[in-house]
Every structure is written in C-alpha cells, then in structure tokens.
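The block underneath contains the structure these notes are about, expressed in structure tokens.
Note that one protein chain is taken out, while the other chains of the complex remain in position.
We just call them A, B and C in the order they show up, numbering each chain from 1.
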Amino acid sequence: MPDPMRIRATEKDGIVDVKILMRHDMETGQRKDAAGKTVPAWFIQNLNVKAQGKDVFNAHFGSAISKDPFLNFKYKGSKGDKLTVSWLDTKGEKRVDELLVS
Amino acid sequence: MNQQRRNLLKSTAIFGLMASAGLISSAQAQEWSKAAFEGKSLDDVFKALNTSTPEKSGAISLNVPDIAENGAVVPIGLSTTLKAEQIAILVEKNPNTLVGQFYFPAGAEPFIATRIKMAQTSPVYFLVKAEGKWYMAAKEIKVTLGGCGG
Amino acid sequence: MKLRPIHFQRYLTCVALVFFTLNTQAQSTADEIAKYREMIADGNPSELYEMAGEELWKKPAGPKNATLEKCDLGMGPGIVDGAAARLPKYFKDTNRVQDLESRLMTCMETLQGISAQSVIDAKFGVGPKKDMDAIVAYVVTHSKGSKVNVSVKHPKEKMMYEMGKRAFNFQGGPYDFSCASCHSIPGRRIRLQDLPDITTPEGAISGWGYWPAYRVSSGQFWTMQQRINDCLRQQRLPFPIYGSDFTIALSMYMAQNANGGIIQTPGLKR
Partner (left out) sequence: MKPFKKISYGTYFLMSIIASFGLVTNSFAQVAVSDAAFTKMVRESFRAEGIAGLDRIEQDATQKLCSDTKFLMTKAGAKQAIEIQKQNMATIQQPSDGNYIGDWKSGEAIAQSGRGATWTDAKEVVVGGGCYNCHEINKKELSYGNIGPSLWNYGKNRGYSKELMTYTWNRINNSKAYNACSNMPRFAHFKLLTEKQIQDVMALLLDPNSPVNQ
C-alpha cells in the first residue's frame, strides 16, 4: 500500500486551510534510469477531499505535478470536520487518509 | 502507449469501484481528460477545455516566483475574486502543456497552491472558469540550471 | 549530464557583474530567490519520511519482532529528543564512536535482530536503507532547533576528531581532491554552488546543521551518510563503506566544528 499522506487542516474565521503532502514519485515517462531504460509514466491522477462526506475539493494531475506532491486549498468549514482525502494513480493504486480539522 | 492505455482503463475500473464506495464521486471519476492532459500546445488544451483563447483578467492574483531555483519544483499559488468553479495550470514549453486541473464545489475558496515541474523557462498560464466562462492570467517563470557535472 | 540548479545569490552576482544590473533590480532578484525558498519551505517533503520513520520506530520488526523504542541513542533507552544533536559520540557498549546511522544499526541488530551487514550492503533508498532514511528523518526532526552539542571528553572522541581532521585533508584519487580542496576557504563555489568552509563554525553549521535533508533536485531524502558518500564519489575516491570510521570521523570533525550552532534538520536543499 502506498505511504500515508501528511495532512494539516486548521480552521480560522470559518475557513479551513488544508495542506496535503503525498508520497509519490510522479514519473513523467521521460526519465531514464541508471541503466538507460525509460521509466514508464506513473503518477497520481485524481485527488478528492470530502468534509463530513461532502466533496469540498477535487484535483486532476498530469505528470508535471512535482514529485511528492504538495497541495494547499481552503474551504468554508468548522473545527472537528472529518476530512477524507483520497488519491488514485495511473496504476490504480490508491491511498485514503482521514483526519479531524483542528 | 499501450501500457498507459491499459493503466488508464484499469484506473477507470477502479474509479468505478471508488465511486460506488463513495470515495470519489462518480461525476468526478469520469472527468480526468485525456485529451486535455495530452495536449502539446496552448491551443490543444484550450480546445479540450471548449474555449477559445481566454480573456485576460485582473481578478486573478498570482503568487509565483520570477525565478525558480529548480525546475523540478516550482511553487505556484493563485487566488481570485471570480466565482471560480475550475482552475487549470498550463506551462507553454512543457512536453505536455496542461499540468493540473482543480475543481471547487460550492463552499470552497477560490485558492490553490501547489508545486509543478518545468522543463525550461516558460510562460505559465493560469486559467479560471467562472460562471461557465474561462479567464486567464499569465506570467513567465525563469528556470535556471547549473551543476558540477558530476 | 545531470543538470543541477543554480544558486541564486551567485546567479545574482554574475548578472550584476556581467550586465551591470542596477542595484534595485538586483535587490528584487534577491527578493524573488528568497520568495522561492520561502514558498518551497512550506511543506518540506521530509515530513513524509519523518511520519514513516515514527511508524517504523514503533512497529515490531526483524527476527526478534521488537520495536526500536528502547534504542539508546546516547541519552538513555528510548530518548529521541535532542539525541541527534549530541552525535557522534562514544558508546560504551560497542566501545566505539558512532554517528546516528551506525548507532541505529546497532539498535536494529541488538533489539530487532536485523544484521548490520544487511543494512550496509543495501543500496541507498531501497530495502533496509529506505527504512533507515525514514528512521533518521524521525530522529533528527526531534533535534530541530537544538544546539549542536557534541562531546570531546572521551579519549576516543578526541581521537575521532583528529582522525576526522586528517580525513578532511586526505587527498587521493586521480583528481588529487580532498574535502579541503573545496571546503576550506570561505566564499568559494563550484559552478554556482556555494561551498561552505567547514573549517569555520559558521561554515560547519551551514553544512552539518542542514543535513539530513530532502533534496529537491533528486526528489530524495538524503542522510548524512549518503551526503558524505556522494561527496567522496565526486572526489573520485572509491566507495566509502556505510558507517565506516572514515565517514564517522568526517562527521565528528564537522559536528565539533559546528558545536553551538542551531540544527535545522531535516533541511530542504535544492
């Protein structure tokens, strides 16, 4: 299973600031390995964030999002909201992490 | 290419599963646009987004460096007073022009910050879709490379 | 050829020299560089390694199915806070001076039954060394903001420092390079890459205090052992054995020169 995400979510004045770090190599399909062989493309394609079960943010990535992707967005919410963050990559691997907004 | 296609098919299948499990809404699951992400020019991507060249807008404010110390990691940030429902980031001189798309369901603030790869110095286009219409802001980011060559 | 990014202060200097850029423009370029760095500092991917490391620290593993929670990094079993700031140091149980990674190998072997040789033999970034990266990230994060406080009391610590000083000046290979060739004069650089002068406290802390670090250019977390390994590779020397005394001696030399400086690990390097 892929490594866990690092998620921070803090509420201030009714706005929740969410920062997400994902562990992923985000291979472009253009890089060559030490043996000179092309490393096939492999990257996160979809990111979904739900608060209390409702979509608050969606992202579609190409391979030009940096390795170990970082994402910061904001939504109108409250302390204690249950966030469910999930991503899915081009190989069909996925990762789901949850946390409560502080 | 075949492998990629297989992967895409596979991911579509898994998406179905995730969608039915409620992890990713079925509407979103279908939207990763192959045509847009495989576009090789601004025009390719504009076409895939169903727009002509978007109108420039002063309502889009950017938080981006003039110079990136490393093309592998270029931090970008955008906020807007437009009622954004969708944002797209395009790097003109990357092999694939479209870098990412971001969707803002009701309740989300029109703000995004992430890090992108840039193959070389290039204009970067920040597109915002509000009330069905696309707007944009653009900025050149310089990418510098050096090295010990070891 | 592997392209490496440029150091911007130097870039700035060049631009200023070559094109006689006005001071105000130069200042704004410097501001932009500062802005770039500030922007990437938010969300250092080292945090991902640190999280994985915390899990590995607390998860039973190895033939003995034990955790590392009783590992003695020098301040008593299980104490992680501030431990990395005091390494390398002399350990009575092994009767040698150890750096963080060699000490962790001792813990893995004695507590978990994982052979040190299996870690030594692994390639960087894979297998047991991948775990080591994460554990190192976890441990050094717990010394962030501490002052380097490396002991010079034990005769073996004194000896290791002197060995390190000689190792630092040791020339070899077809290029005649030693660490000192590049790191013993202030204000020097290779291409546009600044070279800290490790012989001074300021220079030593600017190196020692920022590694281990996440390297943006390679998208990898590098431990101090890997940092030293790649320096010696570029010196055209043979391969330094992981956790060998030569590498520990170099760490001891850097750490003692950096004594009193503030640790910023895990750093974020270009």
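Convention: a residue touches a chain if its C-beta (ideal position, glycine included) is under 8 Å from a C-beta of that chain, and two chains touch if they have at least 3 such contacts.
Source: prediction; values computed, not measured.
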item: Which of C:Asn44, C:Ser178 or C:Ser251 contacts the chain that the document leaves out; value: C:Ser178
item: Option touching the unshown chain, where C:Thr67, C:Ser115, C:Ser146 or C:Asn169 are the choices; value: C:Asn169
item: Touch residues of chain C, complete complex, unshown partner; value: 1, 6, 11, 14-15, 18, 155, 158-159, 162-163, 166-167, 169-178, 180-182, 185, 187-193, 233-234, 236-241, 244-247, 249
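Basically, only the chains that are shown with their structure count from here on.
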item: Which of A-C and A-B has more C-beta contact pairs; value: A-B
item: Whole-Å gap separating chain B and chain C, where each centre is the average of the chain's CA atoms; value: 35
item: Chain A-chain B separation of Cα centroids, rounded to whole Å; value: 14
item: Rounded Å distance between chain A and chain C, as computed from the means of their C-alpha atoms; value: 29
item: In chain A, residues with contacts to at least two other chains; value: 66-67, 70, 72
item: Where chain B touches two or more other chains, by residue; value: 72-73, 77, 115
item: Touching residues on chain A, where the partner in the complex is chain B; value: 15, 26, 28-30, 40-42, 45-46, 48, 53-67, 69-77, 84, 86, 88-92, 94, 96
item: Sites on chain C touched by chain A in the complex; value: 42-43, 45, 47-48, 51-52, 219
item: Footprint of chain A on chain B - complex, ascending; value: 3-4, 7-8, 10-11, 13-15, 18, 22-25, 28-29, 31-33, 37, 72-74, 77, 91, 94-96, 98-105, 107-109, 111-118
